[in-house]
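The complex appears here minus one protein chain, its other protein chains still in place.
Up next is chain A:
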Amino acid sequence: MSTAVAEESEIDVTQVASAIELKGISKAFGPVQANKNISISVKPGTIHGIIGENGAGKSTLMSILYGFYKADSGEIFIHGKKTEIPDSQAAIRAGIGMVFQHFKLVQNFTVLENVILGAEDGPLLRPSLNKARGVLKQLAEEYELNVDPDAIVENLSVGHQQRVEILKALYRQADILILDEPTGVLTPAEADHLFRILDNLRAEGKTIILITHKLREIMNATDTVSVMRRGEMTATVKTSETNPERLAEMMVGRKVLLHIDKQPAQPKDPVLEVENLRLIDDKGVERLKGISFHVRAGEILGIAGVAGNGQSDLMHVLGGYANATGSVRVKGQEIDLTGAHSDGQSRRARGIAHVPEDRHREGLIMPFSAWENMIFGYHRDPAIQSGPLMNNAAIKAEAAAKMDRFDVRPPNPKLAARNFSGGNQQKIVLAREIERNPDILLVGQPTRGVDIGAIEFIHQQIVRLRDEGKAILLVSVELDEILSLSDRIAVMFDGQIMGERLPEETNEKELGLLMAGITDTDSAKMPEAPMAFSEDDLQEVAENAESSHPEPVTETETETGETAEADPIEAQDDTEAAEPAEEAAHLEKAAQDDAPVEEISTPSAEAPEPEDVPQTDVPAPEEKKPVESVSIGGFSATIQQGAPSAVTANTKPKEEQDTEAAPQQPVFKSRARPNKEGDKDG
């Protein structure tokens, strides 16, 4: 095998065996080839990213590595030794730890119990628990992995639960850690902390495989990146030698416009006015605490926030399926919030179209066909009735036309909704709502579980609708999306709007703090030692805020080991003051550079940042790493290349020239495969 030859020659050079090497892994599920002859080699002590669209086969590959599936063919080498991994136990023995996208934790167990589960030392629990307590303490100090060992898991924030998963792997002495879409559920602050942990782990010589579809994370965190497309490994490149546009192109197989081409908004009169909206749910919890805002014709108001802070409830109220008190006016006229006319039908009659956050439960009926789904909510339209019956032929024809216009693939109206991929399902919902020419579009999480190609299209449609003079309310947990689409941004926390910002005058950091319920006035009022309030403390607050019952901001967890690298808040304030202007400059420049369609924009701004960014905050300050700035999706992100322990750039002959045209990686002609799994990552 030519790959083997290449590897051997490389071993001669570096004298280090790969931590993991896969050779010719293939796996099929029935007629669907999930993995096709995949070969990959991961160097020890590096963070290796695997990127690809939903259904590209990333998770299948990792499941094979963790013994969940058995590969149809191919070999696995761990530290140069051929290893069979028939089950998870074997993977654990081989030193592989896995952090799944959906955590595999026992919710009502303590952290300790979760950690020892399956790795107990003997038939009695007590000795194992005592040992684990000691090990956890040590790991917490080593890697910033602080979690209360006696806390019940369900009471922990998502970020802390993820730490428990990492601790589980480390307790089993994993030296190869696989993380599957780790940041999908995290706040920006939690994600930053995670990447600090990963940096620490890498510094200790652990090997990390990071699976994600977020280009920015790949660029920020990894040393090497492999791209998967349709079950094949299309390329492996050094992160420092590629850029987001290039990666996106390799993922999708064509050029992709990452940034949204949009003109400044031309807002007119307010169309949707919301005043003092309050909602108390069945359990007596106040979900909306007096919300007021307005959306004007021809603008997009983006609502940012960590999931579960009232955005969904707001959408439900406006969409007509939750009762509330307060006042909502559409084009100056009050709408009914509680009475008989408070339902989806009446809302649509008033010109409010709704693309729900959860398309599986609220947007589509999965077993029903596409044409049936495309008429729901509008099925009483006299135009499609013929006598007492519905004119199905007309509905089908209309559905087919819409599917054509929205490029839904496959363009078959008779196919059940669940048989479309996530992106195409979302297009079906969008087509239904947009094509009815609403005055107001409520759109929730438009690109959740949607692949890059479809994201581009969906964003274009939303902007097009705005340019036609519609009012658009966008709810998203993806800050990138909010920042790049919105004309104004409101941040929700704990059922309230914490503040409104203009996208060109704010940044992720500021929004992240607002999302954690911290406004500037709050931080000034901090009772305990306001001047010594470190960034980490703020972050802890942000993470606490993630829990279902947001704590008062003043409550901060004291965690050992974190106070060590505290910077005074003053310094941070300076940074914030300096950043917006610079950020805006980047933005403008990026907008100019990226303007032409179908053109890959190279890194546009190469200005060295005065301050290091939090997500790649490494403990050793003497090692200043090269920093560059790249524009992604209409705003600039700062990227640090390399790692303290990583091999320097030019000593490795491997995988430098082998992008798509790698001769040692046979590329098979790919068969288009229908995505049967919907949103689930294949």
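Convention: a contact is a pair of C-beta atoms (placed from the backbone, for glycine too) under 8 Å apart; a residue touches a chain by one contact, two chains touch by 3 or more; residues count from 1.
Keep in mind that, in the parts below, contacts and distances are computed from a predicted model.
Not shown: a single chain whose UniProt protein name, out of "ATP synthase subunit a", "Nucleoside ABC transporter membrane protein", "succinate dehydrogenase" or "Cytochrome c-type biogenesis protein", is "Nucleoside ABC transporter membrane protein". Per the touch definition above, the residue from A:Ser128, A:Gln162 or A:Thr224 contacting the chain not shown is A:Ser128.
Contact with the undisplayed chain is limited, among A:Val106, A:Val285, A:Ala349 or A:Leu502, to A:Val106. Annotation: of A:Ser88, A:Asn323 or A:Ser369, A:Ser88 touches the absent chain (contact as defined above). Taking the complete complex into account, A:Ile116 is the one of A:Val32, A:Ala71, A:Ile116 or A:Leu514 that touches the chain left out.
Where chain A meets the chain that is not shown, the touching residues are 59-60, 63, 66, 68, 87-92, 98, 100, 104-109, 113-114, 116-120, 122-126, 128, 168, 680-681.
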